[in-house]
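The complex is shown incomplete by one protein chain, all other protein chains being positioned as in the whole.
Each chain carries a letter (A and B) given by its place in the written order, and its residues are counted from 1.
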Amino acid sequence: MSTIILIFIIFLGGAILTFLASALKGILKEVLFLASVFVPVVLFFTNISIGQTFSFQAAGFAFQWGITPLSYVFALIVAGLGLMAAIYAVSAMRNKENTGFFYFNYILTIMSMLGILFSRDLVSFFIFWEIMTWSSYLMVVYQGKDVQTVGIKYFIFSAVGAYAMLMAIVVVYSLTGSMMIDSLVQSFPGFSFDMQLLIPILLLIGFGVKSAMMPLHVWAPGAYSHAPMAYSSIFSGALSKMGIYGMVIVMVSLISHIPEGHWFREVIAWLGGITAVMGTLWAIKQDDAKKLLAYSSIGQLGYIIVGVGIGTPLAMMSGLFLAVMHALFKGTLFMVVGAIERQTGTSNLTEVTGLIRKMPWTFLASLFSIIALAGIPPLGGFIGKWMLYESLIVSDHYLLVIVIFFSSTAAFLYCYKFLFGFFLGQEETEWSHVKEAPAMMVVPMLILAVSTFVLGVFPGLILNPINEAMQTLGYANTQGHLWEMSVIFNEWGNQVAMQPIVYTIIGIFLFFLTFLTIKGYKETRYVTTKDISSSGEVPKEHENLTFSMNFMQPFFRAVEPLMRRQIDKYYNGFANGMEALFDFTRRIYTGNGQTYAMYVVIFVVLLLLLKTPFSDN
Amino acid sequence: MESIWYKILGAIITVIVAFIVGLTYMGLSRKITARIQNRKGPPFYQNFIDALKLASKTSAIHHGFMQHVGPAFMMITSIMSVLVVPILTGDQWFSNLNFKGDLIFLLYIMVFGPLGMALGAGQTGNPNSAIGVTRGLSQMVGFEIPWVMALVALMMQYKTTSIVDLINIQQEQGVWLMFSSPFAFIAAVLAMLGMFRYSPFDIVGAPTELASGPVSENGGKYLFTLMSSNSIFAFAKLTLYVDLFLGGASNIVELLIKTFAIYLIPMLYGTVSPRYRTEQAIKYFWGWPLFFGFLALLYAAIF
Partner (left out) sequence: MINDKNSQKIVDIIQNWSRKHSIWVLAYGTGCGAIEIPPTMTSRYDAERLGVRGAATPRQADVLLITGYLTTKTLKRVIRVYEQMQDPKYVIGFGSCTINGGMYYDSYNTIKVLDKYLPVDVYINGCMPRPEAVLAGFGKLQQLIAEGKANGATKYKENLEWYKGNQKKIIPNWVMPEYNW
């Protein structure tokens, strides 16, 4: 039996077994859950090699599963983050109700994502896509809150995306008679221009929904924040990357064959840019950390879409690198929120303050992730951002680079808001009981956080598989030309060498940290956060002096005009219009037999009236 | 290995020179401000005395670990930027890291410190600190946009992102970029007003309303570290402007003259201006500076 099919059998069997075992008390279901994630992932890393395929016939279609270098990059995200989040989830979901259902959906999601990446034919691609959508939908409504608004929104957009994709698949099948992705790519240049436009647009609607691209993003804030945080970390970190994966294939393999296709790229890139700006601005406004991270995910996915949309070698590389980085740091941040919510019972940034001394390891993990998110060297986010800017500058996207820069500078605001809201500020007696999260939750966060640092110093570790993926997509080899193990170049030959920079930074940091903390130098003592210079007044124990309401008010006074329009309102308007239309139709289709009988009579009369003059001729 | 030690020695000398020059400039600015206000003013070395006094404070308090980390992060930014910016053109000793860095890297390392400092300020629990930080970050979003527009215009016009290359281009052409890319220069200088945080953009510190904002809980050695960091950072920023627009400097005297000429702009503008509110500052930067930024981009696109 092929290892590929074995992986899926273990996933599926594990999912069902875990679901059945959920009735049992104790550790068994957790072990089962971990095993059914862990074993296939290990199998994947050890036994699957690129190019290995597995084909079979079923229901008249030829199925082919195998892994390409491109899907290998994304499979790294899914498998790595999936494993870490699974370890986290075991501890996070303990003592919750319905854990069996959670585990079941979790395993199905991981399976379906790997399935999407393995699929070499459109049928299994679509099937796995639907499994992914359904399992994630069930997770969004898992907590049973706001199913009517959030769940329905996610469901509708997913359905629209899926049907657009299905339509594209049917069109492809009618044109080529084959369901293979490869045959679509090969025969695409021969299609008529209409089809060349229609197929990518339909596919991009499907992928754009999952990757939360403007204007298809409205489901994302609610869905990301309503799923359990253990799941949100793969929801935002890995599942949204499936949209990016599809988009890469469409942008590179299909759109580059359209005559004048670069306009298409520009549109996608600008949509990505607008997504980045609006996602960031709305993220700054949120007071709930989950919502903040959800909007920030939309913004970060915007960068990736820009990179993929531009499609020069450097831009594509930056898009894929940012995809990996986003999985790492956003996965961690959702886990951090989950840990804080578990320990304090709320994820509201205006309520929780001063956790830094209570949850130092969680703070460390989120500090690393935030620095990576903000794109500050020497952490990994910087590499991706750098490549994105350089590629935009080199390819003469004058305004887009400014838009992206605005978004990433504004991102500092919510980065700070996140860290300040949870960890810094006054230490409150209300939260004095809070303890550090259990080790099983902290360790995955720290591993992911440290890996952002490692990838920042040695970006070559992940750029190597990306390079191979890009070579199969038709790009030239970029190693040595655009990147080395710890050096990155732009297309004009300018470079940033990370190693000396990192060593200098660490050296300076340690020197001054020692200078400031050393005990013998000055009589330094710790005072509580109540002991502040507040005009001589002594704040009482219960007095909360933390500044957290309307945190970025002056900024919003300046950017007010940008945020007045919400795409949500347009969709609501559209929905209301449709509702009115349906109301009207209901007045015709009353459901009353007599009315229908009367319609029939009127119709026949009309027909007879109209027919007589014509029949004379 | 010998060459590495020479490098480190060169780097240390660079930092010390930057520290001394930066503090002297700040002292001179106090003196000049005083003369404009018809005062005698402190001696130009007053800031050295202040720094020495802060360093010789015998006690200090901290509110937690981030208060140590904040100034240390600030120091990283200052020293890294002074190492990445080419100080003297064609000089082996002080080339430091500048062949490894480029403008985008510099832009990002320059926001590392403020963010770190913001974290340190947040740890103190003083509401004034947090308010100052939010103001500072908002203002940063304001002035970064015209500043980046100017830089992008330069990078696109001359097809390089390296500062060293930009200096070489100016020396080959014999024309400073200040004259060959005038709009970029204007946008960058207007953005610089915000970067130096003199009036009317001193909304972060705002001693009268925020009690010096982010640093309000820092005294003694913390304030000393921040003060030295500020002076080094000021020197790095001035040298960057000289490198980009004034053709760099081949010896230290030329460097001092050019940097001081640049330094006079925000300083003199500051002495005659009251303070903006935060949103006014942002709107200021998104007015004329942005317009000149667009002109610069247009100029770069056409030529």
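Side notes on the structure shown:
Convention: contacts are C-beta pairs under 8 Å (C-beta built on N, C-alpha and C of every residue); 3 or more make two chains touch, one makes a residue touch a chain.
Keep in mind it's a predicted model, so treat the numbers as computed, not measured.
The hidden chain makes contact, of the residues B:Thr14, B:Ser212 or B:Thr239, with B:Ser212. Considering the whole complex, the residue from B:Ile12, B:Leu52 or B:Ala301 that touches the absent chain is B:Leu52. Among B:Ala60, B:Val141 or B:Ile169, the one in contact with the hidden chain is B:Ala60. Shown as candidates are B:Leu223, B:Ala236 or B:Ile282; the residue that touches the absent chain is B:Leu223. Of the listed residues A:Glu97, A:Glu537 or A:Glu579, the one in contact with the hidden chain in the full complex is A:Glu537. Residues of chain B that touch the chain left out of the display are 30, 34, 37-43, 46, 49-50, 52-53, 56-61, 205, 207, 210-212, 215-220, 223. Across the interface with the omitted chain, chain A contributes residues 523, 530-531, 533, 535-538.
One rule holds for everything that comes next: only the chains that are shown with their structure count from here on.
Inter-chain centre distance (chain A to chain B, centres taken as mean C-alpha positions): 36 Å.
Residues of chain A that touch chain B in their complex: 354, 356-357, 360, 367, 371, 374-377, 382, 385-386, 389-390, 393, 396, 398-399, 401-402, 405-406, 409-410, 412-413, 415-416, 419-420, 423-427, 490, 492, 494-497, 500-501, 504-505, 508-509, 512-513, 515-517, 521-534, 545-548, 551-555, 557-559. Contact residues of chain B toward chain A in the complex are 11, 57-66, 68-69, 71-73, 75-76, 79-80, 83, 97, 100-102, 104-105, 108-109, 111-112, 115, 118-119, 122-127, 130-131, 133-135, 137-138, 140-142, 144-145, 148-149, 152, 155-156, 159-162, 165, 211, 216-217, 220-222, 225, 277-279, 282-283, 286, 293, 297, 300-301.
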